[in-house]
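Removed: one protein chain of the complex. Kept in place: all other protein chains.
== chain A ==
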């Protein structure tokens, strides 16, 4: 069930070291892009089937005359000849130079659109593939040259050929991230209702492509104002049936497809973190669906060694964490949608998984744990009764960010009162705290001080042990630090009086 789908993606032709190097480079580029709030990615579907290479149509850069010739050949003659011309064109369009040549040629897009809308299936497909190559370009002029085709791409989403629909969707997805100008055309052209109709397709490949295209739309800067809210006419996500269908596609069970689920989980994340109308999603049962999915994920993570599951876990965790901050959840028993112990246990399994495979995601998992335990005594009880304090403490050395979060969660528990602190001490907590006091990070130490305060408050016997284990010396190290002074002093007083 969790085996990854083999899509029509680029084959890997280099060694592991090269892969790692490329990945590091890409990662650096992406980080920079994100910091500039320019993080967008396009997808490329490229079928380099062996039989095409045998034709002698090597992928080369073509000049103006050659492109013209191919376009002419594509319009006349037997279907086979026409298709071959288009295949050659498509292969040459892999090169930015040919792309530029193509778009600068008068009438070229018009011809391509004509071929796209012809009723000859193979020509349609090749024309669509040409468009797809163009849509993937990093140069705006090339991608924007595809604009005359969008009404047709949308029209074909209601057709019945799943391969063709998939291609149109990825092409649209690439165009969507190109610019706000493109989206300003696509929205009035009815992209949202079209996607809402298309999402009912039974084809997995179509659904994954749709999820991708939708996630691109939702990531747009103007999405929170212009695309998501239910007030803006017919082109609004929340006013359509998309949310219900998305949640359906995220229901755990035999029909859940990981590739599809990943895309729609990200879609949901973009909607939810825009804070537009999350009560609507809660009303559709988002919390219970996502909670069940978390349980399912925890199970899957234990069964397979599939390193792709964090791609799904990450957005799901984010969605639940953000939804938990909604007012309804705190009051109207929205938390009933999430079963107590099992979610906490599942979360810990995921935390272990992150620890081994993707430590950078630990803060996100801990964020959820914070939101679960902050206002809920029963989740705190779960933490204690499932013996999860020690595993939590084991995460302290990972990083300062993780330490602060672990300590915050422990504060959540301790704050609930004496009954809770009694189960926190005696135990591994105090030794761990004494260790963190030897660190230098102000935030980590500050959070440790807060926790100590709560512990001393509700479990005064702990003070003695603290003193015996050189707690005062540990405190002294920070008494000059501006942000910590007051709290250090207060604790010193408590300890000496206690």
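Assume a residue touches a chain if its C-beta (ideal position, glycine included) is under 8 Å from a C-beta of that chain, and two chains touch if they have at least 3 such contacts; residues count from 1.
Operating definition for what follows: contacts and distances are computed from a predicted model.
Student: Per UniProt, what's the omitted chain called: "Exostosin glycosyltransferase 2", "C2H2-type domain-containing protein", "ALA-interacting subunit" or "Cytochrome c oxidase subunit 2"?
Tutor: "C2H2-type domain-containing protein"
Student: Among A:63, A:188 or A:431, choose the residue that contacts the chain missing from this document, as touch is defined above.
Tutor: Final answer for the missing-chain contact: A:188.
Student: With the missing chain put back, one of A:94, A:111 or A:442 would touch it. Which one?
Tutor: Residue touching the chain left out of view: A:111.
Student: Identify the residue among A:94, A:155, A:201 or A:469 that touches the chain left out of the display.
Tutor: Hidden-chain contact among the options goes to A:155.
Student: From the list A:66, A:163 or A:441, which touches the chain that is not on show?
Tutor: A:163
Student: Determine which one of A:62, A:324 or A:463 touches the chain that has been left out.
Tutor: A:324
Student: Considering the entire assembly, which residues of chain A contact the chain that has been omitted?
Tutor: So the residues of chain A touching the unseen chain are 4, 6-12, 22-23, 26-27, 30-31, 34-35, 37, 39, 41-44, 47-49, 68, 71-72, 75, 105-108, 110-111, 114-115, 117-122, 124-125, 148, 151-152, 154-156, 158-164, 185, 188-190, 192-194, 196-197, 212, 224, 234-235, 262, 266, 270, 273-275, 308, 310-311, 314-315, 318, 321-322, 324-325, 358, 360-361, 363-364, 367, 370-371, 373-375, 408, 411-412, 415, 447, 449-451, 453-454, 457, 486-487, 490.
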